[in-house]
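In this view, the complex is presented without one of its protein chains, the others remaining in place.
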Amino acid sequence: MQTEQTIREQLNQVFREVFDDDSIEISDEMTAADVEEWDSLNHINLIVAVERTFGIRFSTKEVNGLANVGEFIALISSKLR
Amino acid sequence: MLFNSLDFAAFLALVACGYHLCPIRWRRWYLLASSYLFYFTWSVGFASLLLAVTGVAFVLAKRIADRQDERVRRQLLAVAVVVLLLPLLALKYLGQLSFGLIQNPHGGAWVSFLPSGVAAVGISYYTFKLISYVVDVYWQRIEPCHEFGSVAIFAAFFPQILSGPIQRAGDFLGQIQNLEATRPELIASGLRLMLFGFFKKLVVADRLGVVVDPVFTHPHQWSGSVLALGSYLFAIQLYADFSGITDIAIGAGRVLGFHSPPNFDSPFYAENIQDFWRRWHMSLTSWLTDYVFMPLRMASRDWGQLGLVASLVINMVAVGVWHGAAWTFVAFGLIHASYMAVLSLTLRRRKRFLQQRPVLQRMHRFIGPLITFNLVVVSLIFFRAADLSDAWYILSHACEGMLGSVARVAHRGVEHGVWGLSHLRWSPGDVVVVFGAALIMEAVHLLQRLKVAVDLPLVRWAGYFALGFAILLWGESGSKQFIYVRF
Partner (left out) sequence: MSDSRRQAEKGAGWWNVVPILFLLLLDIGFNGYFWRIPKLTEPWIDYGYGFLLETHYLHRPKPPGATRVVAFGSSVVGSFDRYQVGSLIEAQQPSAKLDVHRLLMPGIKPSDSRLFFETERGAMQPDIVVLVLNVADFLNPGFERDLKEQVRYVLPPWRTLRARHSYLSTVSSELDLVLASASNLYRYRKAIRSCVQDHAKLLLSSLRHRTPQRAYGLYRDGYTKPVFGLPLDHADDLNLDYFVSPAWLQQRGRVTLDFSVGGQRLAERVETDPGWKTISLRAPAERKKFLRVVADGYWVPRASGLGDDTRLLGVQLREPLPLGTASRGAATRRDPSVDHRQVREFLRLGNAVGQEFAGRWWQAVSADTPFGERMRAYQKSILGIREQPFRARGEHAELERLIASFSEHGVSVIVVNSPESPLIFDQYKDSPYYAAHVRFLRGLAHKYKGVSFHDLAAALPAEDFNDWHHVNYVGASRLGERYAEFIRQVMSERLERSVAGAQE
């Protein structure tokens, strides 16, 4: 069972890899507008990377409904339960 | 009625007066009636199609929201999408099949309606709007609307029905359900925007059209440098034309108190093609991204690069084909698909390359837009040409012409004829007017981008007078179809 903290750390690592930027620090309020390379093309790469890292599967609907990174983290932890 | 006609000005004036005098309770019905009245001036028969399609979307959206079973919801969604798309596909594409997809019988998209006399005006726009409504309800992004009238206005809203922008249901329905009291500054702002839009359309775009049309209608009689010039001018014409009528549409909406999404954001300053599509015809691209590209990409995410390229190709071809059923539009889409594919596949490598060369990276800010502009111009040759062979002819000879002109300029200095201006039989007066107008257009865009508000009323009014007189004196007369109305 992963705690929210570990999820956060792993997610941060995923962000750094996908967006090729080691200075990224995620926060709950962070959105696509805050990261330079986070566009529709890279969004899917992010989703794929998260799915592989955590071994989960998202649906289009779930992914569409996310407003910020905080909700993403909540979604991931709900999937892991 | 088209936007650039006196009828529309009179119509809008009357409707707006009535709308603002109307008590807020009745405004929705007034607007619905006006929008349908507007549609009647095009075709009464197809107004019933619009009504029917709206009804289908309304009913199915409510059903989807009511059900919990995922399978049933998906079935209802499928039915909705099919039923909504059917009229669009039938009227727009199957009608062309009898001529063969190879030819575009009217030489590009400007001249007149489909040969069968079909005037299913705005079908591309309202179909997309309604599909986005149903899908958004399915994705539980918005609540379905329980008032048929509101959904009907959403689909038929007359400022947007001819050429967009393609507004999202949530945005529009939110406004229509919460109508506020009249705000005079909105009306003034809307009128200003319309003034600017008419300027762009009548003075810049239509005048450029006079020069560009002969080049594309009979490409074989022109030299390479003229073809090149014509292609560049077409890009500017298309931009002025479409951003002009979008401004008129948004402005008209604003006069009625509605906010519409923007369609353009200085597209020729984009540093790469991906950025370009985020700035050009924004409402269409974002629609396709949300409802075509993303679902496809999600579905194909396990197939790595192949999935990416496939999704890109389908998405960009959809952009092309949305404009019309001709191979030239397919080619246009494929060209952009290849640009995007190359772009996204080499993204990381290019980024590393530039990071190691800071000088180049700084220059990239200027070279990027230049390269992107040229890439776009090449694709627009296919967009505008009558058929593929013409497009290929223009492209090959334009390149030759460009290289030849550059060589000649290097040798002899700039001559009037080198750039083909004299061949196009354009008087110096015309050149001054059009280029002056284009410069003014860009200056105003710059002011808009930098959000500079000119406070001196004298200067502002001098500007309005200048635009108004420019339209009065130099607006190209004769109602030309908007390039995007037929779609």
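Note that the chains are named A and B in the order they appear, and that numbering of residues resets to 1 at the start of each chain.
Following the convention adopted for this analysis, a residue touches a chain if its C-beta (ideal position, glycine included) is under 8 Å from a C-beta of that chain, and two chains touch if they have at least 3 such contacts.
From a predicted model like this one, the values you see are computed outputs, not experimental measurements.
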Seminar exercise, completed: Full-assembly contacts of the left-out chain, visible side only, are chains B
Seminar exercise, completed: From B:P23, B:P358 or B:G429, the answer for touching the chain not displayed is B:G429
Exercise. Hey, which of B:S5, B:Q140 or B:S389 is the one touching the hidden chain?
Worked result: B:S5
For this session: Looking beyond the chains shown, say which of B:W303, B:F366, B:F435 or B:F465 touches the absent one.
Result: B:F465
Exercise. Where does subunit B touch the missing chain, residue by residue?
Worked result: 1, 5-7, 10, 428-429, 432, 457, 461, 464-465, 469, 472-474, 479
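FYI, only the chains that are shown with their structure count from here on.
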For this session: Give every residue of subunit B touching subunit A within the complex, in rising order.
Result: 138-141, 274, 278, 289-290, 293-295, 297-299, 301-302, 308, 344, 348, 351
Problem set entry | Contact set on subunit A toward subunit B in their complex | 20, 39-41, 43-44, 47-48, 51, 58, 60-61, 63-65
